[in-house]
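Pasting in a structure now, in structure tokens, and then I'll have a few things to ask.
For chain A:
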Amino acid sequence: MTGDEAQQRFVALLHERFGIHEIPADNYPLVDVKHHFELARVLKEELGYRIYSFVVASHYPATVDAKNENAEIDAEHYEVATGIRCVGAPAHLASWRVRAELDQAVPTLFPLFAGADWQEREQYDLVGVRFDGHPDLRRLMMPEDWEGHPLRKDYAIATACSPWR
Partner candidate 1 sequence: MTPMIHGLVWGLIIGTVLVTVAALSIWFERKFAARIQSRYGPTLVGPAGILQIVADALKMMQKEDIIPEKADPILFRLAPPCTVIFTLTTAAVIPFDENVLAADLDIGVLFLLAVGGLVVFPVWIAGWASNNKYALLGAMRAVAQGIAYEIPLVLSAMVPVVLAQSMRLSDIVSVQAQTHWFAFWPLGPGLIAFAIFFICSLAEANRIPFDIPEAESELVAGVTTEYAGMRFGLLQMAEYLHTLIASAVAAAIFFGGWDGPFAPGLHWMVLKTLVLFFMIFWIRWSLVRFRSDQLMALCWKYLLPLSLLLVMASALFVHYRAMET
Partner candidate 2 sequence: MQSSAAGVDPHLDIDTYDPGADLMVLNLGPQHPSTHGVFRVKLYLDGEIIVKAVPYAGYLHRGVEKLCEELTFVQIIPVVDKNDYVSPMMNEQAIAMACEAMLGIEVPRRALYLRTLFAELQRLASHLLWLGTFGMDLGGALGGGASLFMYCFRERETILSLFEEVTGARFHYNTHTVGGNRHDITPKFSHDTKATIRVIEERIGEYVQIFSSNRIYRDRTQGVGVLDGDLAISLGITGPLARASGVDHDLRRDAPYHIYGELDVNVFTESAGDCFARTLVRLNEMRESIRIVREIIDSVPEGPILGIKPGKSPGHIKIDASQRYSCIESPRGELGTYVIGGGSNRGASAYRLKIRSPSLHAASCIPYVFPGHTVSDAIAILGTLDPIMGEVDR
């Protein structure tokens, strides 16, 4: 199986089992958060995607209409991208995005992948997104008593010098 065939199989899976028809060209498919765990489970147990690659959370502040500041185009939310890989050739990476609202938690993948433990802790620590069902969700990089999540867009520490603009 080549990389392209693996990708097609992944797209077909999303299409048939999860009803996702829209695969953007320069982005990873957006999956509903309630399908998140099931998709990972299907990939791991049925298709053999057993290597846990990454989870990335990003913070998107609320975007407002330039003309009318009260009209919110999009609420503040997180986007969590997950990637898992199959063993051996073609080592295809299946990755997808999940959107989580500010107070919504993303289901944890720890029951399937032990590597989700630290990766999700790190994303919680730095971005603030919570993972439902995680056995030990506490800070990893920052000190335990740190307040705030550094990689959020509204987080800044006052420093004297600023980098090149």
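One rule holds in what follows: a contact is a pair of C-beta atoms (placed from the backbone, for glycine too) under 8 Å apart; a residue touches a chain by one contact, two chains touch by 3 or more; residues count from 1.
Behind the choice of candidates: all candidates are chains of the complex that A comes from, given by their letters.
For clarity, every value in this text was computed on a predicted model and none was experimentally measured.
Peer 1: Which numbered chain among 1 or 2 touches chain A in this complex, counting any copy?
Peer 2: Among 1 or 2, contact with chain A goes to 2.
Peer 1: Per the contact definition, I'd like the list of chain A residues that touch candidate 2 in the complex.
Peer 2: 3, 26-28, 50-54, 56, 58, 81, 83, 85, 87-93, 95, 97, 112-115, 117-119, 122, 126, 135-136, 139-143, 150-151, 162-165
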